[in-house]
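Sending over a structure as structure tokens; questions will come in a sec.
Moving on, here comes chain A:
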Amino acid sequence: MTLDTLHPQTLPKGGPLVRFANVTKSYGSLTVLDQLNLDIEQNEMVSIIGPSGSGKTTVLRVLMTLETINDGVIFVDGEPLTHMPNGNGLMIANEKYLRERRSKIGMVFQQFNLFPHMTALQNCVEAPMQVLGLSRDEAEERALNLLDLVGMSAKKDQHPSRLSGGQQQRVAIARALAMRPKVMLLDEVTSALDPEVIGEVLNVIRSLNSEHNLTMIMVTHQMGFAREISDRVCFFYEGKIAEQGTPGQLFDDPQNERTKQFLHAVLDAN
Partner candidate 1 sequence: MEWRWDFTWEILPRMLWATGNTLMAAGVGYLIAVIVGLLLMLGQRTPYRLVNFIVREVVEFIRSTPLLVQLFFVFFVAPQFGIKLSAWTAGMLTIGLHFGTYLSEVYRGALEGVPKAQWEACRALNFTTAYTYRKIVLPQAFPIALPGMGNYLVGIFKDTPLLATIGVAELMHTANALGAETYRYLEPYTMVGFIFLIISLPTAMGLRRLEAAVDRAQGKTRY
Partner candidate 2 sequence: MSYLEFLSEYLPKLVSGAGMTVMVMICATVLAVVISIIFGLMRLSSNFTIQTAATVYIEFFRGTSLLVQLYWIYYVLPLMGLTLSPFVSGVLALGLNFGAYGAEVFRGGIQSVPRGQYEAAIALNMSPAKRMLRIIIPQTFSLILPPAANLTVELLKATALVALITVVDLMFVAKQLNATTWLSAQVFGTTLIVYYVMARFGLIPFLRSLEGRAARMVGKS
């Protein structure tokens, strides 16, 4: 078992909420994340844009521990996530360790992935009850508040098959929030939606950002929205951050050739 001794076992206080330290992820001979270094600060709203295959979704997936990484360490809230302390180094985390730390991260998927055999309300109380051990009353109270937040109170007893894509996605957001994560990951959450319902989902994200100051990492193709609400935008290309900056900097005054090409192509399409 390889021991990583390059990275510290904890980060100093006041550091970033999420840190990718030299993270590499490959599938066979294909390198998807290439020695990635990325810090996300508390309450920051970061958008990740880039062409397909650039690694942007993989960033979220390894942070959510849906995939393992090949090199480097990911830190969340000062502690390693993908690795656990062992002696004076770090080794790959086991399932038990992961489960203790995974709750800090929540994710909303492109395909919603609501549990089809449960109502909207049941979807939202399931994890708080089963994982956090809340009583049914506590979990329901929390869930009802969140469903109200996303505007889905009226449909709480409906099954997902009865809801539109936009409605399902809003329930999915409430479901993820019910676990009170420190950072929310949004993986192209509007890409599978019909145009007319994209707006309702973006509104929810907007209010989460402005009223609740949640730390969020959003992979998106919605350039206008990214520009509007992000604190920082990262442009990914071939597994590395080619350029990053405030929306003003990146969209209005891109420095990197690739960034310019990408923005041209995207804006031309619109």
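Candidate entries met the following condition: all candidates are chains of the complex that A comes from, given by their letters.
Simple rule for what comes next: a contact is a pair of C-beta atoms (placed from the backbone, for glycine too) under 8 Å apart; a residue touches a chain by one contact, two chains touch by 3 or more; residues count from 1.
All values reported here derive from a predicted model rather than from experimental measurement.
Peer 1: For chain A in this complex, which listed candidate touches it: 1 or 2?
Peer 2: 2
Peer 1: Please name which positions on chain A make contact with candidate 2 in the complex.
Peer 2: Against candidate 2, the touching part of chain A is residues 64-66, 95, 99, 102-103, 105-107, 109, 111, 113-117, 126-127, 130-131, 159-162, 175-176, 179.
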